[in-house]
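Step one of this worksheet: look at the structure below.
With one protein chain removed, the remaining protein chains of the complex are shown where they sit.
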Amino acid sequence: MSDHNDVHLEPTPGERFSKFLKRGDIRETLAWATFYTAVFVVLGAYFYPKWMPTVMSTDMKAIERLMVVFTFISAPVCGFVMSIFTQTLRHRHKGDTPPPDGPAIRNNRLATSVFAGVSSLLCLTAIVYGLIELNSSAEAATKDAPNALVVEVTGNQWVWSFNYPSLGVESNVLNLPIDRPVIFQITSADVNHSFWPVQLGVKADANHLATTLAQTTPIKLGTIDVKCAELCGLYHAYMETSGEVMTVSDFNNWVTAQGGHSA
Amino acid sequence: MTNTKRAASAILSTLLGIAVVGTVGITLHTLSADPSGKLIATKEADTITVDGKNYPKASVTMGVYPDSATAVKNGSKPTKEDYVQYGPSNHVVLPAHTYVTMTLHVYDSGEKLNNPYFGKVVGTIGGTINIDGVDVSSVAPDAVQHTFTLHGLPTSSQDPLFVNVPLPHVEVNDKDEFIPTKDPGTNNEGHTVVFSFITGGKGEYVFNCEYPCGDGTYAKFGAAMSAYGYMSGKVTVA
Partner (left out) sequence: MTTLSPQVSSRPIPNPKKSLITKLNMGTGLIVGVAFALATYYSMQTTLDDATLNFQRNNQVLLATMFMWSIGFLVGIGAFIGPFRWLIGKDLTAEEQLYLAGDGQGIKRYFKYCTDHKVVGIQYLWGVIAMLAVGGSMAMMIRTQLAQPGAKFITPSIYNSLVGLHGITMIVAMIVVATGPFGNFIMPIMIGAADMAFPRLNALSWWVLFTAIPVLCSAWFLGGIPTGWTAYAPLSVQAGPGMNAFIATIIIFAVSTAVAGANITATVIAMRAKGMTWNRVPIFVIGATISVALAVPAFPTFMVSMIQTAMDRTFLTGFFDSNVGGSGWLYAHLFWIMGHPEVYVILLPGVAILMEIVPVFVRMPLFSYTAAVVGFAGIAGLSVLVWAHHMYMSGWLPMLNGPFMVTTEMISIPTGLIFLVILGTLWHGKPWLKVPMLGVYAFLWNMLIGGITGLYLSDVPADNYLHGSMYVTAHFHYTLMGAALTGAVAGLSYWYPKMTGRMLNERAGYISFWFVQIGFQILYLGMFIAGAQGQPRRVSDYAQMYANSNRISTMGAYLIGTGFIVLLWAVIHSWRNGVIAPMNPWGAKTLEWTVPYPVPLVNFDTPPVVTSDPYGYGKAVK
């Protein structure tokens, strides 16, 4: 029996793939990629909730979750990039003379397609997640509108003031009752400002002779910081005030003390 | 060039560069000094009880002057622009945990607030101010000449403090002359506004006027309103 009669079979895609995975450089890449992906996941999942303020509304909760989810989505990309980064540094050329020429790889259609495909898929996931989130907060806004507490927010250089029309109260602090949807109707008496009650996770610019809306439901008792997020001149940094999410009875007491009538 | 010379040149040049940037910094810092120094509240001998707590008393007097010349006459240092300004200084120092009484002599005309909220008195004892001997809790938004609005950054290192005092305008006749008003105890043509509030612990705050007098500018909040040190200032509680 001679060897010439043996049929040389093309390796199947499966065989080619497992041979590919057994290559030393690929294994090193995968190892580093896994390591870096894990690092980024842990960093994002741990640090974002740690740094971001107390979750005090439904919207803020969604935002912190979103930061973590997007970290998961982007971590593989970070892992891949840092993996090649590390690997090539490890194999760097040492010395003052130029390195020898490397292999003349001008293209790899498969690698390009896989990369473009995977990154597009991750991008699509981010888009879809974001659109769903955007839609659900819009829906919640419409649903909660009837029993919401309306707060008219006026920004002017360089103080926030709040008017509760249904309660007959005007104030420079933003106090809110817990578990009741609140609709902010925001306007400016002069230049552009941006109304930002930090712990409530909503923001809307204040424009002159226009009303912008923000809506959320406070779900936790505590202090709210209200800041201005659009440079509005000299004392932009001092255009801040605070407020509190209170129990309903405390809120009603406060309303009465301000000379208003509870709704 | 030897290695040592080169290294010396590099290090010296770097230090020189840092010195140049430092000089710019020092220049900006010098330009930021309070134009008229600090106005320190006078501590009073007696004390007062409010809501069951005892507080020492202090008082401070300021004015709002329609132009630089009047301000200088009343103790301010000359300023670069001829704007309406608070005086004799725009940096007030108040003692902590004290019942502070502020007296403001005001001499200007007025028109309309951008935000009528600032016609209300907020944060003073009793929620009122005393204008020429009469206690009021608000001034009509179109009869305000300036406001003294004291506020600060809400931060864990200091107590909150918010006071808004609308200052009533002095009327003018057809010839743009001030009409003398009844001002008990002085010959001034303006009003005397007196109010009190209680300071918290140590902290840094700011005050600015909320009545727009920057004529010609958008929302009339440019010019004097937006230039630091005329219609704005600092309050240090020490």
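Order as written gives the chain letters A and B; numbering starts at 1 within each chain.
Keep this in mind: a residue touches a chain if its C-beta (ideal position, glycine included) is under 8 Å from a C-beta of that chain, and two chains touch if they have at least 3 such contacts.
It should be emphasised that the depicted structure is a prediction, and the values quoted were computed from it without experimental measurement.
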**Message:** With the missing chain put back, one of B:94, B:170, B:193 or B:223 would touch it. Which one?
**Reply:** B:223
**Item:** Residue of A:31, A:81, A:145 or A:248 in touch with the missing chain, whole complex considered
**Value:** A:81
**Item:** Hidden partner interface residues of chain B, rising order
**Value:** 1, 6, 9-10, 13-14, 17-18, 20-21, 24-25, 28-29, 31-32, 153-157, 204, 214-219, 221-223, 226-229
**Complete:** Contacts from chain A to the absent chain lie at residues 25, 47-48, 51-53, 59-60, 62-63, 66-67, 70, 73-74, 77-78, 80-82, 84-85, 88-89, 91-93, 98-108, 111-112, 115-116, 119-120, 123, 126-127, 130-131, 133-134, 137-138, 186, 190-192, 194, 196, 198, 201-205, 207-210, 212-213, 225, 227-238, 240
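We adopt the following convention: only the chains that are shown with their structure count from here on.
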**Message:** As a quick test, compute the distance in whole Å between the mean CA positions of chain A and chain B.
**Reply:** 40
**Prompt:** Which residues, counting only chain A, touch chain B once they are in their complex?
**Reply:** 154, 156-159, 161, 163, 170, 172-173, 189-191, 208, 225, 233-235, 237-238, 240-242
**Prompt:** What residues on chain B touch chain A, complex-wise?
**Reply:** 114-115, 117-118, 120, 122, 149, 151-154, 160, 162, 164, 206, 208, 210, 212, 218-219, 221, 225-228, 232
